[in-house]
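Apart from one protein chain that is not included, each protein chain of the complex appears where it belongs.
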Amino acid sequence: MNRTNRKIFAAVVVFVLAGAYLAYSGARSSMAYYLTVGELLDRAGAMRQADIRLSGTVSAGTIAHDPVAGTLAFRVTDGARALDVRYRGVVPDAFKDGAEVVVEGRFDGRTFTASRLFAKCPSKFETEDDG
Amino acid sequence: MEIAVMLALVGATAAIILTPLRTRLPEPGSEAPAPVRSGTDAADALADLEFDHATGKLDDDDYAALRADVETARAAEAAYPAPAGRATPALRTLDALEAEILALRRKQRFCTACGTALPKAARFCPDCGTPVAARP
Partner (left out) sequence: MSPGAMGEIGALAISMAFAVSAYGTIVPLLGVRLRRPEVVHSGLRAVYANALLLAVAAAALLYALLTRDFGNAYVAGYSSRDLGFWYTLSVFWAGQAGSLLFWAVVLAGFSALAVWRLGHLRELLPYAAATLMGTSTFFTMVLTFVSSPFARLPIARTDGAGLNPLLQNPGMFFHPPTQYLGYVGTAVPFAFAVAALATRNLDDRWIRATRRWTLLSWFFLSWGLIFGMMWAYVELGWGGFWAWDPVENAALMPWLTATAFLHSVMIQEKRDLLKVWNLVLIILTFALAVFGTFLTRSGVLSSVHAFATSSLGPLFFAFILLILGVSFGLLFTRLGALGSRGQLDSLISRESGFLFNNLIFVGAAFAVFIGTVFPILSEAVTGLKISVGPPFFNQINVPIGLALLLLMGVCPLLAWRKASPRSLLRAFVVPGALAAAGAVLLIAAGVRHPAALAAFGLGLFAAAAVVQDVHRGAKVRRGHGEPYALALGRLAGRNPRRYGGYVVHLGIVLLFAGMAGSALGTERDVVLAKGETVRAGRYTLRYDGGGSYAQGKRLITEAALTVFQGGRRLAEMRPQRNVHTRREEQVMTEVAIRTTLREDLYVILSGIGDDGRANLRVIINPLMMWMWIGAGVLTLGTVLAAWPQAVPAAQARARLVAEAA
């Protein structure tokens, strides 16, 4: 490998290492388990300190939303089991009975305290386009 | 009405696709393959160099050195004109010639007996052991 190619190779290695470090630290600070309701309930004990992204659908009739106070409570289900969620913040438009949701936060065994909430329209037979 | 449209559709499609098959054309065989075009040719490279020099990206000595490189390659191209066709033996000779020229510019030395590239301060060829001359 001649001198120029060696320099290029060295630069590439530095670049890749820097990128890997950035990726690693970025992953560390934002990694969270991505679970369904059932999976979380099965592991509730072990996951008390963990950051969790929980996915499921909104149980019909369980939404309690106070827009002025900014609080939201509902039950999320995977079809078989359900658990309570509490959230403060802006509620996305797609959020309603039956909507698919992903909540980020922590679970203390009884209530899931969500710091972020994402919702998708309830899917029909064909997945709806939303983006 | 609907049937008519469908038939028209089928008919048009068949016509579009099948009409070429009625005439038999001569086999392709021996068309001269198109000339290989890879990388800029010497004239473009010189124009680039001049422009880079004029806009202040190249010092005078760098410009002179690179220009000499290109002119050598251009002379080689003229002596062995690029033949029409893909990488033929003649083109490989041109590659080899260019490699030799570039190597010479970098003061790379070769063993006179077996042709191996010699390390910078070698006094004997590492391959065949022939002593290296003082200056090529």
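Per-chain residue numbering starts at 1, and chain names A and B are given in the order in which the chains are listed.
Definition applied: a residue touches a chain if its C-beta (ideal position, glycine included) is under 8 Å from a C-beta of that chain, and two chains touch if they have at least 3 such contacts.
Remember, it's a predicted structure, so these values are computed and weren't measured experimentally.
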Query - Hidden-chain contact residue, picked from the options B:48, B:71 or B:127 - result: B:48
Query raised in the report: For subunit B, which residues lie in contact with the unshown chain of the complex?
Result: 1-2, 5-6, 9-10, 12-13, 16-29, 32-40, 45, 48-49, 51-59, 62, 66, 84, 86-87, 95, 98
Query - Interface with the undisplayed chain - residues on subunit A - result: 4-5, 7-8, 11-12, 15-16, 18-19, 22-23, 25-27, 29-36, 39, 53, 55, 65-70, 89-96, 100, 104, 120-124, 126-131
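Simple rule for what comes next: only the chains that are shown with their structure count from here on.
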Query raised in the report: Roughly how far is subunit A from subunit B, going centre to centre by Cα mean, in whole Å?
Result: 53
